[in-house]
Structures are given as structure tokens and as C-alpha cells.
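Missing here: one protein chain of the complex. Every other protein chain is in place.
== subunit A ==
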Amino acid sequence: MCQERYFTKKHEWIQLLDANKKSIEVRVGISDHAQRALGDVVYCELPSVGAKFKRDDTFATLESVKAVSDCYMPIDGEISDVNEKLKSEADLINKSPYENGWLIQAFINDKEKKNISSTLMTEKQYKQFLETNKEAGDH
């Protein structure tokens, strides 16, 4: 059973995985809004297991419709697993952004675990955020 997702303003989601082990592990991906904005993902560059990142660091890069975009860490963490399926099926990110199209898993510490709920948006808050930030007018 997985827990609820939290969202960043840059449209990444993070989810706590069940802690059966000593360490706290999370899963990170991009939201449905993000994958639609990107278009078909044709290539995904993922980090190595063991790489350490701070919040807001670029941990992965996606190429879609000739645009290269970075994905940013929602919190500090150390990569524990990457979604190998994306190497041959990068468009899983489009087809299933919350399930099969997850990007990475990372070990985090207790402090960061608390940061998730205090600094990031719940799904409901994220939906509201999307509403209020719809593309503004012309220039």
C-alpha cells in the first residue's frame, strides 16, 4: 500500500513508500499536467543509483518534441532505484505518469520526511494551484 502523493510547484510528485526497512524511501515522478505540457517523451536521462541530490537539484532530464527539460528533486535524497523500463519505453511517462512512469526512488532522512508535508502541496492543493495558474493572457 502506498501513501498519498505530494506535489511541487514544478509539477513533480513525491510519494512515501512503505517502510519495512530501516530507511525511509520515496518515489518521484512528474504529474499528469507536466506530461501533457511536455508532449511525447522520447528520451529520459536518469541518474545513477547512489547519486545524492539536494532539493531543487536536477536529477533527471527528459526530451520531448525537441525540447529538453530538467526534473527537480522535491527534497534532499540519495537515489536507491531508477525506473529501468524508461530506457526502452520513455513514453511510459506520458501513458502512466503516476504508476508505471515513475522516475526514481530515493532514501531520505527523517527531517526530509517531515519537510514533505510541511513544504509541498497535497493533491488537492496542487489541483487548486493549477487552477489559479492557468496560462495568463497575451503579450
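Here is the rule we use: contacts are C-beta pairs under 8 Å (C-beta built on N, C-alpha and C of every residue); 3 or more make two chains touch, one makes a residue touch a chain; residues count from 1.
Keep this in mind: contacts and distances are computed from a predicted model.
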item	value
Hidden subunit of the complex - UniProt protein name among "Sorting nexin-2", "BPL/LPL catalytic domain-containing protein", "Large ribosomal subunit protein uL3m" or "Regulator of G protein signaling 11"	"BPL/LPL catalytic domain-containing protein"
Residue among A:Y72, A:Y98 or A:F129 that touches the chain left out of view	A:Y72
Candidate in contact with the missing chain, chosen from A:E4, A:D56 or A:E99	A:D56
Touching residues (missing chain, whole complex) on subunit A	10, 42-43, 45, 56, 61, 63-70, 72, 87-88, 90, 139
